[in-house]
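All protein chains but one are shown in place.
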Amino acid sequence: MIGGLATLRRATVLAVVRDGLPIHLSPLRADPGSPPGSATPTPPADPPLDRLSSPAVESALRHALARAPGLKALCLAVDLPPGHGAPVAAVRIAGPCPPALAPRLDIGHTTAPGSTATIIRGGHDLTGRPLAPLDLPALRRFARTCGLRDFAVTATGSPVLADHELQAAAAIADEVPGARITLSYEYGRAGLREREQWAIANAALCPGASHLADHLVRLLPGLPLYVARTGEGLVSAHYFRRYPLTCAEGATTSLHRAQTALAHRAAPASPRDASRTALTSPGDASRTALAGAHLAAYGATLAVPMAGVERIVRARGTAELDRAVSDAQDEALTRVLSAGAVPGSARVSSVAVNPLSYLPDGLFRLRVRAEGATP
Amino acid sequence: MKPHPGKSPAAVRAAGWETPVTVAELVDAGPLTGARMHGDGNSPVHQVRIVDELSVMASVGPHTAVVLTGSAARGGWAVEMAMRRAWEQAAACVIAPAGAASAGSGELLAERLGVTLVFVDEDPLVTAVRVASAAASPQAARTQLLARCATRLAEAGTSARSVLGVLNAELPGTAVALVDVHGTLLAGRRTAVPDAAPATAPATAPDATPGSTPGAGAWKSPAWSGAAMPGEAPREPARASGSGRLLAELPVPGPDGSVLGRLVATGAPRSPVWAPVVAAVLGLAVAPLTAWAATERLRAERSFAWQQALAERLLADAPAAPAASAAEELPDAQAEAAALGWSVHGPLTAFLLTPQPPHTGDDATARAALTHALGPVPVLRRDGGWAGWSPHPPDQVAQHLARALSTLPHPASAGVAAPAPSPHTLTQALLAAHAAALVAAPGTVARADRMGPAELLAALPAAVLGPPAHVVLAPLLEADRDGTLLRTLAAVLGEGGPLRAADKLGVHRNTVTTRLDRIRATGYDLDDPATRLALHLAVHLHTTT
Partner (left out) sequence: MTNRTPPAGIPPTSGSPSGSPSGSPSGAPASGQPASGRPRSYGAAGPAAAPTRIDRSTLPAYATGAGLLATGAAESAFALVRDWAHDVLATGVTLITPADLPPDALCVVVTLVGSTTALAEQLPTGDEPARAIHALERRTGTPAAAIAALNLAAENAILPLIAAAQLGLPLVDGDGTGRVFPLVEQTTYTLAGLSPAPLALAGAAGDLVLLETSRVEGTLRPVVLSMGGWAVAACYPMRADDLARAIVPGTVSRLLHAGHPAAGRTRPAGNPDKTSATDATGAAGGFNVADRTLAAPYGVSRLAVGVITAVDGVYHHTLDAPATGLPSLPSSVVVRESDGLRRQIRLEAHNEFVLALADGALAATAPDQICLVSLADGQVIDVDRAEPGMEVEVLIVRAAPMWHTEQGRALGGLPAFGIAL
């Protein structure tokens, strides 16, 4: 038996699911809204923590969970709304660039005012050779004086060799005790700017995600907590704290997953009813929201812990490549354990190896995914 | 005294010491001391493998301590990956340099996979060598711990506090305390002391003072005693609340062979032989603690004032109701008391010895006489005499005091109070002992719990009451030329009736009746209670003066 907790802008719902079938669906908060048909202004996007920490929701959640004593885990489905990010100190480890290509703090998942960015010399090329020694004194100076705690570090070449990012993280942690540091190589994809955006957006979400996870862990002691990823899969609360961006659209994704599940198989009664309700009363915003939350809560329980690894490797022969693939599989399996998979259940679900075009022999893009099971 | 298990070299090399060391042992008392450990550390370590790249993990065998170095220790997920591989290979633990970035995932995996993770500060290669030597020769590793403890104990000198300090420093993760026979903390860590009396506590305590009467042990009912008899296998350790299991207990003898207290160690059972190892380490501390007690006693013997001050402090500190606030000061005074062999737990018997006349004699002589007769007891100046308390029951105390009175160079009497159930009622008990001493005839011991008419009458000041008594008896004495009537009256009043008086006097009861009639004839109404009391007092005074 597993629980799904979805919080959408207008509704929060707990679904208790056994063997893929919902046996309880408890609305914890549905915006009373306005009479059907009236034009309701879109409520401001309050962060999920605000909704989940309201006393009414807390007590309703406790009450609903008390009725489901055999619950093995709880899967949370949330969308992390833009506009609530923390100020981020972005560090790019690279050479100089045109102004148009400088670090950007104003796009994607939006950082708060007060964010700042710097470019520090260092990084590696795609063959792993250092471009310049890492300018640690400059980095330390920036960390010391920026006045922020949430850092995003992106080094040139980190999908091949993450040494400079790791060294930077150590230096930042040394200068700013308690700093939360997102390293872009975790994202693994080549493309410095893309990775940098990912790191900055992730760093901006970290404080909020930590608060949200802390709150639920405190509220539900002893119950393993999972959070629905964007796309597919679940991650543990621990993983969510570290990589909240992977879950930024968890509720939307879970909602779609539930819809797909309902369309493709003998649909369990309750979510079908809920979605039917939603479809038959299009004018009633709060009922639509409630149906969406029902679906998202149910959808979250259908996913399994999942994690992936993407990186670029250099291999001069079959043996080296096999080993690189095996290393990436190892890391993916490790990550999926960290993402909450029961140890014996972790398995590699896909491996993709593509040679990189227009580069000399032996550079490959590796993508490995692993998944497992919840308790 | 029988040898303690941990003290003889033969016992040190107890069976099972060649059992492989566990990870927790390495961290708690071995080459990894001071390292941060995540996980239970229960796995035995058979060998060590230095892993500088992850592919090596495939050939790691079960029960291997994996020491990460080089690229295997670097990178955000390196430690976690090693953890997962260690789990697959059933390795004993993963040892990583403290700088290895892990962001909390390593600790999380340690818990989830059940693979212990240890972060060390020193060079991993140095760590590996040390762990390897401990794994290769577990007995040597454990003996080494003993050798180290012995050295440090020798350096620490004889003080309960420093001895316990060494034990707790050398056995991190294990709490060690010195408690008295009642389980009261004297030194060391409070967490070492199981806080409730186990239901299975043996009914009989070990013979507390071999020099005293055998009945003492049976009379006492200690609040807590989990001590194993010397030479006896430790009983199944009681589950202590929170901090772990009771690992070892050793009695600590005082200089005179009596039991000074016990060393208690509590903690997680780090390995199958961890408890015996801990017991062996505790064994090393027994002699220094006995020596500490001897030193303290010597000091007390040399200074009456010092031991008196300690006794007064014990009396003053004894709270009306046991309060935690006194916990800071109390253990020290109690530890000193334990070192001196004094008992600070009820039931306690208070006594007071009064010289005749009061305030004669000297402290040293009185104390020597009292401790010689009663064993190690506090002696403090009080009410013109010397007071103290003993763990023995009143009859024994009275018996021993009588012996003391006979050895004193001057006349004295003594009083013994009823048993005080706890130290905080001692002050009252001392008052009772004083009262008893007052009624005691010189050279005798009076018991406050046994005071009847005879004892009270004996205490009447004859010099003051002599003349009025004579007035009361004058008519009788005039008629009683040979004292027959007076003896008969004393017998009747003292024995409570003519029949028993006849028995006592050895005459026919009619004779007694006839004599009573003659007494009535001189003008006394023997049926009037007031007259009878007056006559009783007067007869007593007349016969004793």
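By written order: A and B. Residues from 1 in each chain.
Here is the rule we use: a residue touches a chain if its C-beta (ideal position, glycine included) is under 8 Å from a C-beta of that chain, and two chains touch if they have at least 3 such contacts.
Quick caveat: nothing in here was measured; it's all calculated off a predicted structure.
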item	value
Contacts of the hidden chain among displayed chains	A
Residue in contact with the excluded chain [from A:83, A:114 or A:191]	A:191
Touch criterion as defined above, residue of A:48, A:87, A:123 or A:188 at the omitted chain	A:123
From A:98, A:113 or A:344, residue that would touch the chain that is not displayed	A:98
For subunit A, the residues touching the chain missing from this view	94-101, 123, 125-127, 131, 156-157, 159, 189-194, 312, 315, 317-318, 321, 351-365, 367
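Definition applied: only the chains that are shown with their structure count from here on.
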item	value
Where subunit A and subunit B are represented by their mean Cα positions, the distance between them in whole Å	61
Subunit B residues within the subunit A interface of the complex	54-55, 74-77, 80-81, 83-85, 87, 99, 101, 103-105, 108-109, 112-113
Subunit A - residues contacting subunit B, complex	162-163, 166, 169-170, 183, 185-186, 236, 238, 242, 323, 326-327, 330-331, 333-335, 337-338, 343
